[in-house]
Structure formats: C-alpha cells, structure tokens
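A single protein chain has been removed from this complex, and every other one stays in its place.
Take a look at chain A:
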Amino acid sequence: MGQIEWAMWANEQALASGLILITGGIVATAGRFTQWYFGAYSIVAGVFVCLLEYPRGKRKKGSTMERWGQKYMTAVVKLFGPFTRNYYVRAVLHLLLSVPAGFLLATILGTACLAIASGIYLLKCLGTLGGLPASVGEWRPPDGAGPATLLGHPSCWTSGLPPCLPCPWHLERRI
C-alpha cells in the first residue's frame, strides 16, 4: 500500500464538514427549529473550522498543492503557534467542536462528518513512531514567487530526469 498520508485526507474531510455544519446551521436557523440556537452555534463553528483547515499542510515528501489564496490564512493560523500545528490538538479540537452540533437534527450530519475527520487525525497521530505527536510541516511563508508549483510532479522533473510516468493514465502518480 505504500505510504498513505492520512493528514491530507483528514484535512479535506474537516473542510467539507465545516461546510456541512454551515449548511445545517443555516437550515436550522432559517427553519426556526426548536433549539435553533444550536444552529447558530453550528454556523460559527463551521466557519471557524473552514478557516482553520483551509491552508493545506506541507506533505512529508513530494510537492504540496496550495489552495488558492491560502497564504493569507496561513499568516493568521500561524499566530496561534503550536496549538494549530499539532495534530493531537486538532483532533481533540474537532471532536469538542462537533459535540454541541449533535443535539439538533439539522446539524447532526455535520457532527458525524467532523467526528470522522477528527478520528482520521487521531489515526494519523497514533500511527507515528514512538507516539510522538505528529505536527503539520512548517508552512512556508509566502515568498512572493508566484503560485505554487504544479501539483504532484515527482522530484524527477527537477532532478534532470525525464518525466517518470509509466503510463499516461496517471501522469503524476508515483507507483
């Protein structure tokens, strides 16, 4: 199976859960469900999760594909220092954020999805050697050099070797 980078998937999941929380919260507050204030909480939590997860972390090996406009959020997130870099903290944070939204029907799906994302982050942490807390790679400060490199080009492109695709079907995959 090779190396699977769980953190990247957990990041996508958390971003999607944030959007689901926002949607559920809007449905709850607009529909004036009973206990609709949970819906309002869900919108706020969803926005927070989205902003936190928007910058894509650096990969262990290979190039990282940054999301559009990520560098602005990165500067803000870096202010929180080690709280946001550490995956354990992220996993626990997501779990705690997801609990209140579970009380309302409209946002219960957001809870489930954010809990799954938190679980994947936890899996990532537990999988590291010696139980050391894994941390998100250092975000590179914006260097003004323009947009990030094209995604996934294996390092052989820069090392002078020909493009290393065995088959055109998965042009940028290393297999």
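Structure notes:
Methods note: a contact is a pair of C-beta atoms (placed from the backbone, for glycine too) under 8 Å apart; a residue touches a chain by one contact, two chains touch by 3 or more; residues count from 1.
To be clear about the criterion, contacts and distances are computed from a predicted model.
Among the names given as "Hemoglobin subunit alpha-1", "ER membrane protein complex subunit 10", "NADPH oxidase 4" or "Calcium and integrin-binding family member 2", UniProt records the absent chain under the name "NADPH oxidase 4". Residue A:L105 is the one among A:M73, A:V89 or A:L105 that touches the chain not shown.
One chain of the complex is left out; on chain A, the residues touching it are 1-2, 4-6, 8-9, 12-13, 16-17, 20, 23-24, 27, 31, 33, 56, 59, 62, 65, 105-106, 108-109, 112-113, 116, 150-154, 156-157, 160-175.
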